[in-house]
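Only a single protein chain was left out; the remaining protein chains are all shown in position.
We call the chains A, B and C, going by the order they appear; numbering starts again at 1 in every chain.
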Amino acid sequence: MLIPCPHCGPRDVSEFSYQGDATRTRPDPASTDMKAWHDYVYNRPNPAGPHREYWQHAGGCRVHLLLTRDTLTHEVQAVAFARAGLNEGAGKP
Amino acid sequence: MVERVSPLGEAFRPGTYGNLAEGPGVTLTEATPAAIAEASAFPGSTEPLLAAIETVTGLSLPATPGAGAVGDGAAVFAIGPGRYLVSGAEGLSASLQAAVALDIGTVTDLSHGRAALRIAGPRAEWVLAKLFALDFSPAAFPVGEGRATAHHDVFAHIQRTGGDQFDIYVFRSFARAFWQELCAAAEETGYEVG
Amino acid sequence: MSARRIPTGGLIDRSRTVPFTFDGKAYTGFAGDTLAAALLANGITLIGRSFKYHRPRGVFTAGVDEPNALVTVFKDGVREPNIPATQIELYEGLVAESQNRFPSLDYDISALNQLAGPLFGAGFYYKTFMGPVVGPLKGTRFWMFCEHFIRRAAGLGRAGYDKDPARYERMNAFCDVLVVGAGPAGLMAAEAAAKAGKRVILAEQEPRAGGAANWSGETIGGKPAALWAEAAAERLAAMDNVRLLTRTAVWGYYDGNNLAALERVGDHLAAAPKGAPRHRHWSIRAEKVVLATGSFERPIVFPGNDRPGVMLAGAAERYANQFGVLPGEKIAIFTNNDGAYRAAAALKKAGGAVVAILDVRPEISAAARALAEEAGVVPLLGHAVAGTAGKRLAKVLIQRFDAATGRLSGDVRPVEADCLAVSGGWSPAIHLASQAGRNPAWDDRLNAFLPPQPTQEWTGAGAFTGAMSTAEALSSGRDAGLIAAGKKASRAKLPEVAAPPLEAGPAPVFEIKAEGKAFVDLQNDVTADDVRLAHREGFVSVEHLKRYTTLGMATDQGKTSNVPGLAIMAGARGLAIPEVGTTRFRPPFSPVSIGSLAAEKHGHFKPDRLTPMHDWHVERGARMMEVGLWHRPMVYGEAGETVEQTYIREAATVRASVGIVDVSTLGKIAVKGPDAAEFLDRVYTNMFSTLAVGKARYGLMLREDGIALDDGTTWRLGEHDFLMTTTTANAGKVMQHLEYYLDVVWPDLKVHLASVTDQWAGAAVAGPNARKVLEACVTETAVDNEALPFMGIVHGGIAGAPVMICRLSFSGELAYEVYCGAGHGTHVWEALMEAGEAFGITPYGMEALGTLRIEKGHVTGAEIDGRTTARDLYLDWMLSKKKPFIGSALMDREGLIDTNRIRLVGVVSLDGRPLGGGAHIVEKGSLEELGESIGHITAFCYSPALSKYIGLALVKGGKARHGTRAFVSDALRKRFGPVEIVSHHFFDPEGSRMHG
Partner (left out) sequence: MAEYSALSLLKNALTGNRDWKPAWRKPEPKPSYDVIIIGGGGHGLATAYYLAKEHGITNVAVLEKGWLGSGNIGRNTTIVRSNYLLPESVRFYDFSVKLWENLSHELNYNVMFSQRGILNLAHSPSQADDYIRRGNAMCHGGGDGVWLTPAEIARKVPGVDLSRSARFPVIGGLLQPRAGTARHDAVAWGYARAADRRGVDILENCEVTGFLRDGEKIAGVVTTRGEIRAKKVAVAVAGSTSRLMGMAGIDRFPIESHVLQAFVSEAIKPFVDCVVTFGGGHLYMSQSDKGGLVFGGDLDGYNSYAQRGNLPLVEEVMGEMVAMFPAVARLRLLRSWGGIMDMSMDGSPIITGGPLPGMYLNCGWCYGGFKATPASGFSFAWTIAKDEPHAVNAPFTLSRFERGAVIDEKGQGPTPKLH
């Protein structure tokens, strides 16, 4: 499986570290809504099909990527830097 | 100033080794830049960071992924978005630090933390292809450009510093193990250490 | 040479005689032979014994699909079992042995298994061997008794235990177009793509390019096809943008058009060149792929179809045409299609006597008829083989056969023959295409599965697509190459092919039903009756069939048995073949050496990670130990000392005077930027924004679920410049944890992280004389209590090298961590040793380090084990109430504050005997009657400071048990004895020594 890193170009999956579900939003740090925290920490959508997920290019540029990848075919459908600020002005690898 | 000791120790043995039927296919050496630093820009500040790098090293390069430049006694290449590995003269980190404003980015000295191993020769691409899943062909990896990658547990920042020459920056603690790996990979083509 | 070797012809080099041995007997062959060809040339037709019934078996195919002729090869001082003789290229001194026979290949005792054949049908294991319900053989014992013998009878070849001395390598390759298979289609595809300027890799599993051209007897472009192929391969090899890989089997089609291939670099050589690997594992990333993998001939199933001498027609033709070997002297042909007629003509031409052609079809094409005439025999149409006779094939029993009803009729007539060449049609080699997931499509004309629609970037060509003629192979090959290169198909003239116009489709006859064992899977001894038994017992889906009978699970991966097996099941179920389904093919396409996949990891599994002072430690006789990838000194033993004596001496010296330990392995992360302090406040449970520049603080991190993650000190070197240290084990994990939060959760923070673990060499100097040691060697700064108070940081020099010194203590003594550039590490270390000489300084290793920390009750990875909370470790004083931090929201859940959780305590051995890591703590019991565990010991040592064996433990209730008695219960090491549970702060609980 290849992951097209916006900085490094397509690289072998072995260079990446999977960081899981990207649909979660961390509650406000001061929040005491235990249900929201529980949902954030433990629950996952786990779809069979397109999945939004984070990958870190740990064996490369170290940046976290936001991917949409089909869990049935492993096809990567979209990729961007997780940190939105990096996507502005990012060139083609 | 106290001399920096090479991490390769006795694993660095000048001479020729391996299959020398067609002469050594590669030469392996330790490139010893006086200083190595990482300079990183905060999002949106890559251009001013590059300007600072140019001021210090005299090397200019575009803010594109993989870009790099090699000059006399200095080299620089991108290792991540807004992140650059710079090698150059003594005092490099301090000069960069002085040139990079607080809200532009940061500079970290890695002079001791990375070892730069150099492979050169007609079979360099072949030998490196054994260790890294990178396309080393000149079209895909032009002179001056850099790549961040890994060989199993060993992180590597690689710059093509010549037509058939590559400098591989690895973490110092892995340098000896990686050097031995490199030598083993070069046995097939024959290699010279020197 | 024997009579079986044809005097001229073939692609072998008759000028080079190659000696080899088989079962200890010496033979010769020619360069270019396979072992199978050379054995046949020497008249050897019995080569192995089958898996279950130990039936005699010979060569059945000429390639990778071989089910029968497996041998063990002895090379490099080790044995390599189960290699098809059809895949072994002859080299000088080759040593091969037959397998699965005792005492000899000719007389194998286990062949008696055949007598009980009906007992050993599919699934028989499941129905018996349960054994008695009571008595000494109850439970699993009876089965295990029987299993012992079953296991010895099963298996094929024997593997050795000696380390494989061979070298293996991995190669990463990139190309625009990968062409798999260098038959006529593949050669055309590669040339078309290469001429279009693409970077091309052409991979061929055989030693030479050409595929069927090497034995078809056809001509291409007016030349013998083999010569045409040779010329085409030479043209390709000469092109800069083409890499032609022979002996290279592409075996895996992975995601992202990543293909895996095995190149057998040295198997065909008596000795590999220096530095060259035996096998090279290619990981190929291709923009486009052309699959030109050809097709496999399949047999017809009939009783006695496994006798040595029975082989595929195409294989017989190949032995004659490519290797110059006649597989028999009296050859019978049995077919359901035209293809075998070409073989018949070839075998006749090579000097064999074609004694009969049996064709199940009532009518055949004119072209086939003409070939029969060339073979000098009138084909018996509407006939089939109903059986065979002889240990090695001696007779073929023939009968009239109606292809429409599948019935035999009339008299059984024997025909004398020592070779029976069988053809049951051809199946495209769709394995790679199907690995990606979709199901193949059944073709009624070819009676075969065709490749599925692509799920990845590939195009097919040649017989792989069902285009069985050479002319079609040339045109589809060229088209596929052009398409892969992004060009339009060409109309330019193709080389002319001279070949008989044979019909490719076979009659749909897969099995001849008659008395006797008819094998579907030859290697696993699965018979047609086994398939029908599976049906009778309800194992009717393809997967159940496979699992119940083991059909297709042998080393040949069912290449010859898949379709016949399906056809028989379809017959039993009264369904069409595609309705029964097809097995999904998975990697590898053909067996791959495990060594090649391990590649450079074979011999050295993981890289060594060395500290800057590594060589010094080793020279000083340190016994090293593995800590993750690091090598660290365990003890610096002296002659005659045990490990325990050594660490006690080292630790005692630290408490009495001074010691030095290498702490370079601690994870070190530079945390820099305007928001660095804010970031640390969020990730640590305690405050860092309040830390003064030039000071360090101990910090604790939790995971989001409230469990402790890691601890360490973080030093504020500047307003926006921190140096974080982590435990050695968690350095990478913590780095990733921090990077995740910066990239994903708090992208607005202006903070950069850099791993500087390797930048700094670290030495901890500890003991009452530590300051004196520093005073003796540190320049440019004072190190007295005022200049360098507890948790203070100063910058100075030692022996000319810049250093950074932080006063902090893991040992509980007055102690300093001295950091310098890693390249200066040994220099500074030696200067410290020299300065310490007057105080009797000792270097100390991990054991003494552990002893000192246990005495102090400091926690490490044994206690921060991913299940403990800050409270469990009595670190709740570090949980800031002034701010949220990672883990603060969930750390107070009921399960995490339960008073019955296991919590940190100290334990003291009351019987003067050692404790043991991993021993449990019980309130009562004995070794004979183990009590209920209330916790376990995480670390123990002999404490020189307390003169006792002590330990840290996690025990239910924790502090509440202080002062109580319990027992250490260590069933594994047969240790049971009384302990007292005490505070984990054993030594100097007030900390007066480190503050002094």
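Here are a few things to note about the model shown:
Convention: contacts are C-beta pairs under 8 Å (C-beta built on N, C-alpha and C of every residue); 3 or more make two chains touch, one makes a residue touch a chain.
Small disclaimer: the values here were computed from a predicted structure and weren't measured.
The chain not shown here makes contact, within the complete complex, with A, C. Residue in contact with the omitted chain (choice from C:Asn258, C:Thr335 or C:Thr714): C:Asn258. When the full complex is taken into account, the listed residue touching the unshown chain is C:Phe124, out of C:Phe124, C:Tyr698, C:Trp746 or C:Phe790.
In the complete complex, the hidden chain is touched by one of C:Pro587, C:Pro802 or C:Pro884, namely C:Pro587.
When you scan C:Lys391, C:Arg445 or C:His604 for touch with the missing chain, the hit is C:His604.
Contact with the chain not shown here comes from a single listed residue; of C:Glu537, C:Asp615 or C:Asp876, that residue is C:Glu537.
Taking the whole complex into account, subunit C touches the unshown chain at residues 51, 78-82, 116, 118-119, 121, 124-131, 133, 139-140, 143-144, 147, 150-152, 154-164, 166, 168, 170, 252, 254-255, 258, 260, 281, 283, 435-437, 529, 533, 536-539, 541, 543-544, 547-548, 550, 553-555, 557, 586-588, 591-595, 597-599, 601-606, 608, 625-627, 703-707, 861-862, 865-867, 890, 893-896, 898, 916-920, 922, 930-933, 936, 938-939, 969-973.
Listed by residue number, the positions of subunit A touching the unshown chain are 1, 12-14, 17-18, 20-21, 34, 38-39, 41-48, 51, 53, 55, 69, 71-74.
Here is the rule we go by: only the chains that are shown with their structure count from here on.
Chain geometry summary: the mean Cα position of subunit B and that of subunit C are 32 Å apart. Within subunit B, contacts with two or more other chains are made by residues 43, 133.
Across the assembly, subunit A contributes residues 12, 58, 62-63, 81, 83, 85 that each touch 2 or more other chains. Interface residues of subunit B, counted against subunit A in their complex, comprise 43-44, 46, 63-66, 78-83, 133, 147-150, 155. Taken together, the subunit B residues at the contact with subunit C in this complex read 1-7, 9-10, 18-19, 21, 38, 40, 42-43, 102-103, 105-106, 108-114, 129-135, 137, 140, 152-154, 171-174, 176-178, 181, 184-190. Residues 6-9, 11-12, 14-15, 57-63, 81, 83, 85-86, 88-93 of subunit A are the ones that touch subunit B when the two sit in their complex.
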